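The complex is shown incomplete by one protein chain, all other protein chains being positioned as in the whole.
Right, chain A next:
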């Protein structure tokens, strides 16, 4: 059986369908150097598998070593990319220049001494090499210059930190896996980074109700493998699962790939949390009951508040039982209209087993095929205009499969589907998902990426991509993909470098266009720094004003994630 895992790895590598984790960027170094979790999940078996190569031929052994080297290289590469000047002017593409608020103090040695007295000494990080990645966001678009990162291990420690920072007027940025895409998770200036990654324990799991209670620093993928062993699944899944933390997911109200099947975090009847407010008060809003109607349901304030109202320290979440039968089809369509029709029909014919409906255009496909190692075109040799992934999840594999096949045959005959493949095993499932999940990573290789995550009426959605393409011309690449099942478009525009002229062509056009069509300027990534001044495109002045009042009430000194979420002209420090 050990050998089986080794084959699995070799196999996976040879077919190279997927890097060893969906997001190797930060999972990799850790899991190679330590074993973060039990030995579930492909990465965690690495050590075991590697020792069992004795039955391999010399050539295979060498290949395996090569694989290992590639992985190690990547790690170095990623560290390397962080090596750039930290003295950049604080001017972020995609947002107006921001100035550091004079109301915040600067860190002094007494502060450090205090933090060392309440935390373990090695959880008070001042080492520039360790601060560098925490100061840089996933897209390398935002760069802070924090001199201090704190890694609390308990809610009490978080509470002490907050109380102290509040009294000292020290600004804080709560950080999770730092995979956020709107510049919310990195400091803008010298805010203290508070990362709960050390709070990564699973507190309880109730098999009868399916309610999981865990600390906020648990990595999504680790929760997934824990639940997998128990026969349950996490109600959310995203490409960043190897790095992002459940606290970050809740704080950004992350949606993701399987929203069709499972509920939005706001609708998850048992999502609850424990959070620490700006003055250090611990608020227990953990839900372990499915029904609870007692007063204001304040946990909703924290879901999606992007660290601006408190630090989430624990999370409870209702998890559905795992349904073993997953089927996945990767299909080609000639135009966007066909994709829409396909969704309409899939909803009717596949109904309750339809668990994901994603689309990508030919430009996204090109990017993945050219920029990601080992990805292969499932429908060679042509590149079609549009691709759709349809996933069904149910309890009866053959029955669901039959139903999907019949559905697909009919639509292929009618010409709505041009071509398609249906995954025959889990490896193929991962290879097809890898294409969709790998798009953000593939686009990064073009240089700068301007990302817009929009909710738009389904029929209008792709018009924006066409319009942007016409507007921007060559050599800028305009790519459209997203969660069609949720009317959620990811409009991504890439150019070799971030460039003001290109930006001026994109913004405010994209926001105005979205607003005109009554869409949302942030379907799921949030507001962060990137869109703080754009909130009015999607929310009325009265609503924004109420948000500001709530923020002032809960964080009078404005220390929590300043410059983010709310328009700068209204923030507490102005």
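Methods note: a residue touches a chain if its C-beta (ideal position, glycine included) is under 8 Å from a C-beta of that chain, and two chains touch if they have at least 3 such contacts; residues count from 1.
To be clear about the criterion, contacts and distances are computed from a predicted model.
A chain of this complex does not appear here, and its UniProt-recorded name among "Electron transfer flavoprotein subunit beta", "EKC/KEOPS complex subunit CGI121", "snRNA-activating protein complex subunit 1" or "SWR1-complex protein 4" is "Electron transfer flavoprotein subunit beta".
When the full complex is taken into account, the listed residue touching the unshown chain is A:427, out of A:279, A:371 or A:427. Considering the whole complex, the residue from A:417, A:442, A:510 or A:570 that touches the absent chain is A:417. Of the options A:408, A:435 or A:491, the residue whose C-beta touches the omitted chain is A:408. Contact between chain A and the absent chain runs through residues 1-4, 7-8, 10-11, 14-15, 33-36, 38-40, 42, 47-48, 57-60, 122, 228-229, 324, 329, 331, 376, 378-379, 397-398, 405, 408-409, 412, 417, 419-428, 430.
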